[in-house]
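Apart from one protein chain that is not included, each protein chain of the complex appears where it belongs.
Right after this comes chain A.
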Amino acid sequence: MGLFDKLAGWLGLKKKEVHVLCLGLDNSGKTTIINKLKPANAQTQDIVPTIGFSIEKFKTSSLSFTVFDMSGQGRYRNLWEHYYKEGQAIIFVIDSSDKLRMVVAKEELETLLNHADIKHRRMPVLFFANKMDLRDSLSSVKVSQLLSLEHIKDKPWHICASDGLTGEGLQEGVDWLQDQITQSNPNNEDLRR
């Protein structure tokens, strides 16, 4: 990092870069949420099932996010673990209308949190209980119960109900994530270590 960059960082001119992993089962709405968080002119209309993963970028008031939007399909889920090292925070999206696969989401979450690259790091995890607009969707409290989130003791986590189509609830989640990241690194250090 050059002297100028450092200076710009101190003065708040240059935003810090944060790498975030966006995970969750297929059809839970990961790509839709990331798309909604991007500036209005960069949003796409058609959301198709992600193959492998895609890298998206968006900015908030103090941070610049680089999101690894991973594919949630069963055959691509084994790719997730290769990106755990690079991630500084996790966004985990849940389809709260899919009661049948809540166990699958729980299983994937457990595997994720017990992975060697994640287990001993204090990285914030943001849960989106997505698809709140659907009639038969579960509340965010019910989702956190079903996923037994109360057992996560060593990582800051937050769950918020969201609707990826209208963008409802997304800002709340991203604000929390931004707070967490800036709190854990108050000295404006380079987060990439």
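Everything that follows uses one rule, which is that a residue touches a chain if its C-beta (ideal position, glycine included) is under 8 Å from a C-beta of that chain, and two chains touch if they have at least 3 such contacts; residues count from 1.
Just so we're on the same page, contacts and distances are computed from a predicted model.
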item	value
Omitted chain, identified by the protein name its UniProt record gives, among "Exosome complex component RRP42", "3-methyl-2-oxobutanoate dehydrogenase (2-methylpropanoyl-transferring)", "BBSome complex member BBS1" or "Hyccin"	"BBSome complex member BBS1"
Full-complex contact with the absent chain, from A:K99, A:K142 or A:K155	A:K99
Option touching the unshown chain, where A:R77, A:K131 or A:H158 are the choices	A:R77
Chain A residues touching the omitted chain (full complex)	25-27, 74-75, 77-78, 98-104, 107-108, 111, 136
